[in-house]
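Of the protein chains in this complex, one is absent; all others appear in place.
The block that comes next holds chain A.
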Amino acid sequence: MKKSAVPYLFIMPAIVLLIVFSIIPIVISLVISFTDLDLRGLANWSSIRFNAGNNFAVLLDDGVFLQSILNTFFYVIIGVPLVILCALTVALLLNFATSKLFSVFRVVYYMPSITNIVAIAVVWGFLYNQDYGLFNTLLGYVGIGDVPWLEDPLIAKLSLILLAVWKGIGINMIIFLAALQAIPSRYYEAADIDGASRWQKLFYITIPSLRYATFFVTVTTLIGWLQFFEEPFVMTEGGPLDGTLSMALFIYQEGFQYSQFGYAAAASFVLFIFIIIMTLIQFKFRQSEDEVR
């Protein structure tokens, strides 16, 4: 074996698979987003026609697509701050002590994030059931009428957010917890000598020290929620009245249910552009924050 070939042999399997299933697809996706590729085109390539950006023009006129954009922003604006706040709160509480009990709780709060999405849909679908569900039964005891958890467009969106927050706390909590444990204890000792109150310590030591973790969590959570897909896919299939349809679900439905591959690819690029813009804004914020400091 030639010596200089060795490193390439180590990276080759991963590189080949990434090129075939990540790099080439994005090129194909860009090309077909300018075509009318559908099932007919798949069978006979010569029938595929370029339609010069027509997909994008149609998209901006497609009421269902615009609805999916609005829904996605609704999910992001409510869901992202909620999940970060919950994860941070739980991490702060868990960091309070290191006993057996606390590590048990760490497992409990992490459990939803490793649970299969279909199983979650099955269980939450039962909990949300209007007639037999646990939630409506419990609310019935305190005199609140039957809540149409998944039957009303607005409430259904909120129900999916509740589920996604429940599922999303775990992984972010772990990241915050790792960051909390890395804060040197001498900071707090110095603050104690100065007579700082616990809230002062929280706002002047703990939260500023979590800057990098918060940034990381915010970027990943934002990107994740822009691609909000599985929850509406398994719980509501986008209904009622497209009330829970997200952009990612729109792409899936156009592509795999209606076989409009070209149209769906165009929609996926609109989503990609949104993700890139949001990420750039985040990094910009981060930069100007660093300059102030």
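To be clear about the criterion, a residue touches a chain if its C-beta (ideal position, glycine included) is under 8 Å from a C-beta of that chain, and two chains touch if they have at least 3 such contacts; residues count from 1.
In this section, contacts and distances are computed from a predicted model.
Comparing "Xanthine dehydrogenase", "Molybdopterin-dependent oxidoreductase", "Carbohydrate ABC transporter permease" or "Polar amino acid transport system ATP-binding protein" against the UniProt entry of the hidden chain yields the protein name "Carbohydrate ABC transporter permease". The missing chain, though absent from the display, is touched by one residue of A:Ile84, A:Ala164 or A:Leu271; that residue is A:Leu271. Of A:Tyr75, A:Tyr109 or A:Trp149, it is A:Tyr109 that touches the chain left out of the display.
The set of chain A residues touching the chain not shown comprises 1, 4, 6-8, 10-11, 13-15, 17-18, 20-26, 28-29, 32, 42, 90, 93-98, 101-103, 105-112, 114-127, 129, 131-132, 134, 137, 166, 169, 174-175, 177-179, 181-182, 185, 188, 192, 198, 201-202, 206, 212-213, 216, 223, 226-227, 229-230, 234, 247-248, 251-252, 255-256, 261, 264-265, 268-269, 271-272, 275-276, 279.
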